[in-house]
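Handing you a structure now.
Only one protein chain is missing; all other protein chains are in place.
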Amino acid sequence: MSERSERTDQLGAGNPSPLWEVFVRARRGLAHTHVGSLHAPDAELALRNARDLYTRRQEGVSIWVVPASGITASSPDEKDAFFDPAADKVYRHPTFYDVPEGVAHL
Amino acid sequence: MYGNDFPGEDAPGGLLGEVEAAEAALRAAAERDRSAAGPGEDLAAYFAEVVDADQKIEPRDWMPEAYRRTLIRQIAQHAHSEIIGMQPEGNWISRAPSLKRKAILLAKVQDEAGHGLYLYAAAETLGISRDELVELLLEGRQKYSSIFNYPTLTWADVGAIGWLVDGAAIVNQVPLCRCSYGPYARAMIRVCKEESFHQRQGFEILHTLAHGTPAQKAMAQDSVDRWWYPSLAMFGPPDGDSTHSAQSMAWKIKRFSNDELRQRFVDMCVGQAEVLGLTIPDPDLRWNDERQSYDYTQPDYDELMRVIKGNGPCNRQRMAHRRRAHTEGAWVREAAAAYAAKQRNKEKVAA
């Protein structure tokens, strides 16, 4: 179900590492949603990179990375180590910053 | 649609509000009926119809070759800008003056890497690989935003980049959330949501400096003096000289002209500068009642052209830095590929 246009398979310089589509379940009760793609030589690295790239702000309780030929999902057992570290990085959210009164458009 | 809604949203009407509105419009347009059910014989007419209806072109749709090329160029340039743009700010991570500022700056520069990757991924849906795009950058055949060819000489420059450069980028980018190409619009929605903290942290740095010691205030003013005009130049040449604008507007890749966006940026900054207690270095800046906008001095477009052509203060340094990282990392990428191949072989043998 790759979102690539058909030309992608024909092009490509040298030996690029495979492309993976990334799906994130944002909260319990929701379906996994496609969030984008990334490159990685294998599934383990793809999952790792997806965690860093698409859930830096702790969006997501589960990630799937999908190569052309299969699906790999993060295991629920690992979710503590996978997702908790972002919880304290409040400075990633705009509301962390005090904006003096009267400042518009910021 | 990405499930990354933030706690404590901005009041509607702010820039974040505009991003939300673009996201809502994207959904609404997707649900709207058009008269024709699907593409018939005339693919070009179907393309035009989708664009006219403010719906999104998706990767597997037919599209004019020039539309595809324009998008590849623009999205790649945008991705390259994020990656090269890490350098001027990254320059201050090791010297950030408090642990809190160090954490914020590191997170911000990390975000820029992430945004570069979102954008490369969007470009790849158009049938070009990231490796090819990186090669085009390293060979100097594709550009990145000229603003990143200016040096960050003081800590205040980190603030000025956040306030002015990210501010200008957001003014540029918010309309791109409504771009006619779906993957680009979706990437931009994600980028804009994440970037709203970038501008605020820059503003906060400058505000703290401007209300600090005399030396800190002088540092802040000096950096605004140096970054103001290059930031205005980020919107590109004046409308009369811009080669790509008209067609891009018709295709709804671009929604506003360079000069319109530049004016919007100036109008936003004036009030913010007053709150900062810093002076915008333009003696001719004044309110024009008739236009309901500020009159301002244009940036030096000859300087912009020189920097774009490769002769800014840091062009060579930035490119050498990127090439070195790429070259020095080759053995690691090769090892990862070799390991993956070995594992695949093992699985085959086991099966």
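As written, the chain order gives the labels A and B, with residue 1 at the start of each chain.
As a working rule, a contact is a pair of C-beta atoms (placed from the backbone, for glycine too) under 8 Å apart; a residue touches a chain by one contact, two chains touch by 3 or more.
Simple rule for what comes next: contacts and distances are computed from a predicted model.
Visitor: I notice the complex is incomplete. Of the names "Phenylacetate-CoA oxygenase subunit PaaI", "Phosphoribosylformylglycinamidine synthase subunit PurL", "NADH-quinone oxidoreductase subunit C" or "Thiosulfate oxidation carrier protein SoxY", which is the UniProt protein name for the chain that's not shown?
Guide: Matching the unshown chain against "Phenylacetate-CoA oxygenase subunit PaaI", "Phosphoribosylformylglycinamidine synthase subunit PurL", "NADH-quinone oxidoreductase subunit C" or "Thiosulfate oxidation carrier protein SoxY" yields "Phenylacetate-CoA oxygenase subunit PaaI".
Visitor: If I consider the whole complex, including the chain that's not displayed, which of B:Gly114, B:Gly236 or B:Gly312 touches that chain?
Guide: B:Gly114
Visitor: Of B:Gly140, B:Gly212, B:Gly277 or B:Gly310, which residue touches the hidden chain?
Guide: B:Gly212
Visitor: Write down which of B:Lys143, B:Arg306 or B:His321 is the residue touching the left-out chain.
Guide: B:His321
Visitor: Residues on subunit A that touch the omitted chain in the whole complex?
Guide: That gives, for subunit A, the contact residues 38-40, 44-45, 48-49, 52-53, 56, 80-82, 84-85, 88-89.
Visitor: List every residue of subunit B that touches the chain not included in the displayed model.
Guide: So the residues of subunit B touching the unseen chain are 83, 86-87, 90, 93-103, 106-107, 109-110, 113-114, 116-117, 155, 205, 208, 212-213, 215-216, 321, 324-325, 328-339, 342.
Rule of thumb we're sticking to: only the chains that are shown with their structure count from here on.
Visitor: Counting only Cα atoms for the centres, state how far subunit A is from subunit B in Å.
Guide: Measuring from centre to centre gives 20 Å for this pair.
Visitor: Which of the residues in subunit B come into contact with subunit A in the complex?
Guide: Touch list, subunit B to subunit A: 1-4, 6-8, 10, 14-16, 58-60, 100, 103-104, 107, 110-111, 114, 117-118, 121-122, 124-132, 135, 183, 187, 190, 194, 196-197, 199-201, 203-204, 207, 268, 271-272, 275, 333, 336-337, 339-340, 343.
Visitor: Tell me, which parts of subunit A touch subunit B in their complex?
Guide: On the subunit A side, the touching residues are 3-8, 11-17, 19, 24-27, 30, 33, 35-39, 41-42, 45, 53, 56-57, 59-60, 89, 91-100, 102-106.
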